[in-house]
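Up next, subunit A:
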Amino acid sequence: MTPSRIKILLTFLPLLLVWLPVAAPATHQFVDEVGRPVTVPSVPKRVISLAPNVTEILFGLGLDQEIVGVSTHCNFPEKAKTRTRVGSYISLDFEKIVSLKPDLIIGTGAGNTKDMVDRLEKLGFSTYIIFPKNFDGILTSVRHLGQVMAKEKGALAIVRNMESRRQKIIALTRDVPRPRVFMQIGEAPIVTVGRGSFADDLISLAGGENVAAKEDKTYPRWGMEEVLKRSPEVILISSMNPKGNYEKVVQAWSRWKMIPAVQNGRIHLIDSDLIDRPSPRIIEGLEEMARLFHPERFK
Partner candidate 1 sequence: MIDVRSISFRYHQGWVLQDVSFRIQKGSFIGLIGPNGSGKTTLLKILYHHLSPQQGDILFDQIPLRKMSRPAIAKRIAMVAQETHILFPFTALEVVLMGRSPYLGHRLFESSKDLEIARKAMEWTETFSLSERAMDEVSGGERKRIFIARALAQEPELILLDEPTTNLDIHHQRDFLDLILTLNKERGLTTVMASHDMNIASEFCDQLILLCDGKIDRMGHPEEVITRENIERVYGCDVWVDRHPVSGAPRIHLLKK
Partner candidate 2 sequence: MTLVTPKKVILISALLTLLLLGVILLAVTLGSVRVPFRLSIQILIQSIMGGNVSGTDTEQAIILSLRFPRAILAGLVGAGLSVSGAVFQALLRNPLADPYILGVSSGAAVGAIVALLLGLSTASLGLPLVSFLGALMTVLLVLYFGRQDGKIHPNTLLLAGVIIGSFLSAVIMFFISISQREELRTIIFWLMGDFSLANPQTLFTVFPYVLGGFVVVYLQARHLNVMLFGEENALQLGVNVERLRMICYLFASLITAASVSVCGLIGFVGLIVPHGSRLIFGPDHRILIPASALIGASFLIASDTLARILLAPVELPVGVITAVFGGPFFIYLLKTRKTMKVL
């Protein structure tokens, strides 16, 4: 937080204290996760979500009718599919947004652009941006959105649930040797997950060792030579259609029998929504990974 922003906060706080005993204030002041000050109605009634993970968190908090608009790719939960679509990461339908008359818009720093957010601001909308970077970051974002949406109880429940399940996994995989894991995001060209990506964080939480963990780039593009060199014991492939593509994928890897993962049949597809989307379901992704890395611990 920059000094000027701290100043703003400090000048507003006393004002809040003055008003508190008189009446519940109509709005709250927050600073979002990218450092922007945002004025939010104390109980937002019409919220638009600009990203799938935001949608999942909002529904998870117990909101329903308050969510009036979602992005095109929001596919979870089922109810989300019935909400009005307002566009995607690449282009927002500003007219649609205006017509929905939201009192709050929530987006993510990892997909929505600064341009979009600036435009929304100019149009007069309060826009709150979350920006989780790893598992713990997701917990923080859930808490923040809980505060913003006046659903602290719901947020706490989610966080506790995720936390306890995480602890269970850590306990189960604590003293087992970590298998070398290669995670593939794109089929062609081969793109893997480096430092700073969600998947990388999950792999180590799940008791695995990401062979690309030392890569500076978040999503480095590798040649097959590198994969051969690293000799992974487990290959994870993030896919939007995990049930459908399995045969094809195993076929494609079957040439490389010198890789332990191929030899032992430890090639697995994992739903990219579970490991790439910073939402409460990331814990399911984590559990899935842990099961795949240490099957003997999860009988």
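Things worth noting here:
The rule is short, and it goes like this: a contact is a pair of C-beta atoms (placed from the backbone, for glycine too) under 8 Å apart; a residue touches a chain by one contact, two chains touch by 3 or more; residues count from 1.
A quick word on the picks: all candidates are chains of the complex that A comes from, given by their letters.
Just so you know, these numbers come straight off a predicted model, no measurement behind them.
This complex places one of the candidates 1 or 2 in contact with subunit A: number 2.
In the complex of the two chains, the subunit A residues touching candidate 2 come out as 186-191, 215, 217, 220-226, 228-229, 231, 240, 248, 252, 255-258.
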